[in-house]
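What follows is a set of notes on a single structure, which appears directly below.
So, chain A:
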Amino acid sequence: MTDKQPIVVMKGITIEFPGVKALDGVNLRLFPGEVHALMGENGAGKSTMIKALTGVYKIDAGSITVDGKPTQLNGTLDAQNAGIATVYQEVNLCTNLSIGENVMLGHEKRGPFGIDWKKTHAEARKHLAKMGLEHLDPRAPLSSISIAMQQLVAIARAMVIDAKVLILDEPTSSLDANEVQDLFAIMRKVRDSGVAILFVSHFLDQIYEITDRLTILRNGQFIKEVMTKETPRDELIGMMIGKSAAELSQIGAKKARREIKPGEKPVVTIKQLGRRGQIEPTDQDVYAGEVVGFAGLLGSGRTELGRLMFGADKPDHGDYLLDGKKVTIDSPYVALKNGIAYSTENRRDEGIVADLTVRQNMLIALQAIRGMFNPIPKKEADEIVDKYMKELNVRPPDPNKLIKNLSGGNQQKVLIARWLAIHPKLLILDEPTRGIDIGAKAEIQQKVLELAAEGMGVVFISSELEEVVRLSDTITVLKDHKKIADIVNDDTVSQATIVETIANSGKEA
Partner candidate 1 sequence: ACGGSAGDSKSDSGQKTVGFVAVGPEGGFRTANENDIKQAFKDAGFNLVYSPTQNNDQQKQIQAFNKFVNDEVDAIILSSTEDSGWDDSLKKAAEAEIPVFTVDRNVEVKDAEAKKAIVSHIGPSNEWAGEQAAERIAKDFPNGANGFILEGPAGLSVVKDRGTGWDNKVASNIKVLESQSANWSTDEAKTVTAGLLDKYKSQNPQFIFAQNDEMGIGAAQAVDAAGLKGKVKIVTIDGTEAALKAVVSGDLDYVIEYNPIFGKETAQAVKDKLDGKTPKADIQIESKTFDAAAAKKALDSGERKY
Partner candidate 2 sequence: MSSAAVTPKAKKAKGGKFDAQMIPTIAAVVIFILMLIMGQVLFGTYFRLGFISSLFIDHAYLIILAVAMTLPILTGGIDLSVGAIVAITAVVGMKMLNGGTPAPLVLIIMLLIGAAFGLLAGVLIEEFNMQPFIATLSTMFLARGIASIISTDSLTMPENNSFAWIGGEGWKIIDNPKISNDLSINLGVIIALVVVVFGYILLHHTRTGRTIYAIGGSRSSAELMGLPVKRTQYIIYLTSATLAALASIVYTANIGSAKNTVGVGWELDAVASVVIGGTIITGGFGYVLGSVLGALVRSILEPLTTDFGVPAEAVQIVVGVMILIFVVLQRAVTAFKKE
């Protein structure tokens, strides 16, 4: 192994943004036929390192060698021509075009009369099929499929060029277990064909399953390059967070179930609430202090149900009861006024307001419900911002930075702070731990439990069954845009129970 020549050598890479040194003398070597993981907490500089390698950012110091040749990368095109294919952390496709076009953009098959669409679509189909997406029509608009699917399409796109290096920045964060396995199968195939793969993920299980070599970053500093096999978990975590793994706040096994007292009224009840084409009429109760988990496969309708309960989409069917009283929730404003908050899974498009500061992003929802002409007093605002910056450990701890300049995980924390600031009665969290590092994930999970203990109702939507099972009191299982089961999450329930429920109901239906 050691005598192999690296295909990419990055040495002493330094990148400075106004006010932050995002990378400071970082080294990275990628070997053909290996899966290499960049490891580090949120904001450690992983995505920045990747963007240096793909020519998005110009480096301030250091050198990049590809195939033994020193290389200047002045743009993504250069990187692509050097054989580097990339799937970025945030999906970067064009929603106005079809799926097939997104796969083939820039590589369309040409005939004597320009682009030959028949061949191009056929080619797209081929690449989609490799990703297990043969059921997608390449002519359908990209906007008709979920973010998760789009992520897979983005990977299919990356495979179109004959890459020597394939970079995947958190490709698994929105995939469910099956899809992750499919993806790994593909990655192995690609790796075995001699491609160097650079992979980022916050799931340690995945890291140990698929990678051969690790480079660890902390705070923009290069810590170490190690072989995965030779590095125990504790040691890895220690290197990533700079303290011993034991110090990491851990939550115990499964949450003790909150018993519903007889005669107790739920905070929120929906009766036959539904919207044509999105989610069938559904009943659901959420009690104060209860955590309701939504489980289901991709596209099962969890997000749709969450959005409906928040008024982000208007229901066309059913009733909404709040503390037993009938209400009409038909816009986020009304929902927020009534103490219902929803944290989106689509952080970039529906979550952050990119060009506002962290502070403004935290306060904006509270401000919206107070009204435009009733500004939050500065002192109160300072307190709120201070509190959540600390409590959620947002880094860098500067609330006046633009949120778009934060790492993905830290953006997520700011969004959670936004909703906590309004003290909702019901908080709907859609994939709140997506893209969050292990430390922060534990913090957020902990936070959910605390909030529930304080009496907040929580709907917890996640593709990670493990955390759904661990945190929820009740688990609502959805399939094909329909609720198929309510599982009381007692000690007998495990991930397997839910998988089984989903599988069985398929047969019944």
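Regarding selection, all candidates are chains of the complex that A comes from, given by their letters.
Worth a mention:
Rule of thumb we're sticking to: contacts are C-beta pairs under 8 Å (C-beta built on N, C-alpha and C of every residue); 3 or more make two chains touch, one makes a residue touch a chain; residues count from 1.
All of these numbers come straight from a predicted model, not from anything done at the bench.
Note on this complex: chain A touches candidate 2; the remaining options among 1 or 2 do not touch it here.
Only residues 54, 56, 75-77, 79-80, 86, 88, 92-98, 101, 105-106, 108, 110, 113-115, 139, 141, 157 of chain A touch candidate 2 when the two sit together in their complex.
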